[in-house]
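Removed from the display is one protein chain of the complex; every other protein chain stays in position.
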């Protein structure tokens, strides 16, 4: 069940849109991915929450998936986010990602109508049967409207062959404790809640799924390295330094705040798609001040 | 601000899918709409939550909108549901519905990323500026992930010309009290929470947005008629009789339970789309028993 | 199981404290009780949440219980509130109330440690076995920290002889629906949530447990009378008129707001006990304005 392909800092690029027509800007995306890899990311995760995948149409989604995998070019592993309201389209996207060369997919069941455990299980099962690459279960109740219980997650890891990893974004550290216990520490879990990064590593997380490396790559790496080395004092210190940024980017919505932050850093990546609005000027100033303190 | 076009029982048809290929079955939809009108519905609301609009692609959505309006053929007013993650596609659908002849649209902002009040307002504003027919604000925190405060609703009614009605599905009667007070009883509000039907009418709701008429049309009418007549004793009596069905269809998810109920009633309308699963047999038996007691 | 002793407006007097030493002012309490009865209350409920029973020591509690029953002097029925952290002291108080001549007791289990269903049941059972007068189960999760499920309430009504009534203060109308259904409409339930008064009567509540008659007795009576007469239009009208006061007194804490309101009405009843503070002057002005509009 162990999976050593993904560990450390798993970086989530935003999806840039062109100023002129609002379309996907693949060239800028490519440069952003290069930057993330050069800055030390251990893996790249396109089309996640940060990547505004929920706001792309199918053609755009396919383009971004293909271009991202090609751009990474096997320098680090790639996990592609799959979150679609219908199982049919989730399957289509998962197959597309596999064919494009993704190393894994991260599957978030989203809901209009709440899904029962039976429905969640079958959603994963149908996707798993359609592809051969590993599947990361992704639990994010706030954005998806579905809360997958640790017991169900562990059952899926046991019963569905390619489910091998879990990303937990509920922000509740007890969920990680539960995953650890239910699997005797065997299931690799990844933290998707930025302000919980220190404690998730303390609790044994294999990696941190985060958009923060778009803005403060060194700080995320330092936290990971101190954690892997078991150096709690250093981990705590570098965590508290970056925590204000981690809280800010989460609270304001990742596409909104990361795009604003990239602009502050001199990397023009456009604004999010409506109904999302760009960060207001008070927020921009606050973020600029935080980034200046951290990045010097 | 008053709007007398919509009142009473506003019925939500499911969207039938063909057994052979899963596609939309417009012929069956047409027959269902006829049945709802013949059974006394005061208005028809295609492409709502019940209509699985969240699970339709754009082509399917357009077909259902067009066919529904045509089928109603002005016998009663039609309000078409608009809930789309991007403002751009919500506008496209609203314009399509208007062109197809809808009398109004019901707009539910849905979220992947939570929307701020500024973002919700602008979403409505953009839609309103693109069409000329009335807009019903729709608040349904559980399915949409967004809770629109009564204060914001009232502000939109005041500042956006074609916002003239509110559908409240939070299930919290205090929200209706608040709408009443903030507008001095002027804004017509509609109840979208089935198990709150009695109390919403008591609190002054203009109508009841419900999928129940697919299964128990007479009972919903009787509740409305007793309420309009101010006959509390009769309203209470007919409400408690139908309440078990109202609770059951909500708890099991409306597309799932209404489609099962239609089959029980001898009207074949298929099953919901994956990841939604058909009602299990225990649920079918429970529902059949309830319907037998009510419909004789 | 039916209980016709208590119905209509069940009024909750505050417990007045002397300005000079903070002690209980029995003389003023007596005048307040007289006023409530003269104003038409159908029953009196001393030592409820409004009566600050939680903030009285045992001697004070006994004095208030005894004096209240004596003052009512059988003009209307009396139900005495019993809420104590230990079962032992709850039993002591229930026996004291019975001996003092109370017609019933209203029992609210309160928690420091959450109670299991087994512990709640045994708490009621022990009290029931110690007295012979009827017991009203009181569910008020917000103040007591315990939420008694409707299923457990109905089980207690069935299994414990003197449990014959339920006061529901959760503010959730669905709880009343559940009580109605689980008992085939047989268990009399009383509403303890002021802003739910209209809907609770619509749903069939036998009475309204309220502190509002300290300030606006006629309005509470009018709502009850319209409801009993089945006149929904009139009930709605008088409800919306008094709703701002009902919301205000609940939101600010009943002892705090009712004592402020009594002073506004010219009835000096002191202030609540620390840590509770008197209503601030902005609140006093707001309340005075509301009362002037209602009481003329």
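Each chain carries a letter (A, B and C) given by its place in the written order, and its residues are counted from 1.
Going forward, contacts are C-beta pairs under 8 Å (C-beta built on N, C-alpha and C of every residue); 3 or more make two chains touch, one makes a residue touch a chain.
The model shown is predicted, which means the values in this text are computed figures rather than measured ones.
> What shown chains come into contact with the chain that's not displayed?
Over the full assembly, the chain not pictured touches A, C.
> Determine which one of A:18, A:75, A:177 or A:292 touches the chain that has been left out.
Hidden-chain contact among the options goes to A:177.
> Can you work out which residue in A:69, A:135 or A:198 touches the chain that's missing from view?
Final answer for the missing-chain contact: A:198.
> Out of C:40, C:145 or C:185, which residue would touch the omitted chain in the full complex?
Checking each option in C:40, C:145 or C:185, the one touching the absent chain turns out to be C:145.
> Among C:9, C:33, C:54 or C:135, choose the residue that contacts the chain missing from this document, as touch is defined above.
Per the contact definition at the top, the residue touching the missing chain is C:54.
> Spell out, residue by residue, where the missing chain touches chain A.
Interface residues of chain A facing the absent chain: 171, 173-174, 177, 180-181, 185, 195-196, 198-199, 201-204, 227, 230-236, 240, 243-244.
> Touching the absent chain: which residues on chain C qualify?
Residues of chain C in contact with the hidden chain: 22, 49, 54-55, 85-88, 109-116, 118-120, 122-123, 126, 142-143, 145, 253-256, 273-277.
Keep this in mind: only the chains that are shown with their structure count from here on.
> Among line, ring, star, complete and other, which best matches the way these chains touch?
Shape = line; chains linked end to end, path left open.
> Quote the value, from 0 to 180 degrees and to the nearest 5, of the angle by which the CA atoms of chain B must be rotated to coincide with those of chain C.
Roughly 180 degrees of rotation.
> For copies chain A and chain B, work out whether under half or over half of the interface numbers are shared, and give different or same accordingly.
Looking at both copies, the contact residues mostly coincide.
> Please tell me the distance, in whole Å, between the geometric centres of chain A and chain C computed from their C-alpha atoms.
Roughly 52 Å separates the two chain centres.
> Which whole number of Å gives the spacing of the CA centres of chain A and chain B?
Their C-alpha centroids are separated by 35 Å.
> Which residues of chain B are in contact with two or more other chains?
As it turns out, chain B has no residue touching two or more other chains.
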